[in-house]
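Omission of a single protein chain aside, the complex is shown with its protein chains in their original locations.
Up next, chain A:
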Amino acid sequence: MIANLVQLAAEEKENPLVPPGPELLIGAIAFAIVFFFFWKKLLPTINKVLEERRTAIEGGIEEAEAMKVEAQSVLEQYKAQLAEARHEAARLRQEAQEQGAALIAEMRAEGQRQREEIVTAGHSQIEADRKAAASALRQDVGSLATELAGKLVGESLEDHARQSRVIDRFLDELEEKAEAAR
């Protein structure tokens, strides 16, 4: 049977491993068409587009990078401003505190001064009153004593007493004794 098959194969007019001429030609033409179309037209087109896409993507990345940098700088600027504002606020608060303290101290000093003024005025008034009262009293006591003595003696000693200043002297002595006792 194998011999039969071999014989059959040999009898076949065409050997499958021997390429027929017309088919070679058609194959070459068909492939040549495809090759030239790809080579000259399609691949340059798509390569251009791929290149464009690549640059577009790279451009996009660059743009994003630039935006990031800008955002960073804006953020830093904002942060700096915020810090500055905080600093300023703290400074103002401090200043206000200081001013307030100074104001209170000033007012306290003013109050003190006024109080002292009033007290001093009161003291001098009292002193003046006391002096006036003392001199009035002295005069009254003098005249009363003279009058009394005059009644006892029976004549008026008024003028004489005045002239001799006895009463004054007596009163001074009295005062001195009181001073010493104190």
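Quick note on the criterion: a residue touches a chain if its C-beta (ideal position, glycine included) is under 8 Å from a C-beta of that chain, and two chains touch if they have at least 3 such contacts; residues count from 1.
To be clear about the criterion, contacts and distances are computed from a predicted model.
Think of the chain that is not pictured: of "sn-glycerol-3-phosphate transport system permease protein UgpA", "HlyD family efflux transporter periplasmic adaptor subunit", "ATP synthase subunit a" or "ATP-binding cassette domain-containing protein", UniProt labels it "ATP synthase subunit a".
Contact with the chain that does not appear here is found for just one residue of A:24, A:148 or A:174, A:24.
Listed for chain A, the residues touching the missing chain in the whole complex are 8-9, 12, 14, 16-20, 22-24, 26-31, 33-35, 37-39, 42-43, 45-46, 48-50, 52-53, 56.
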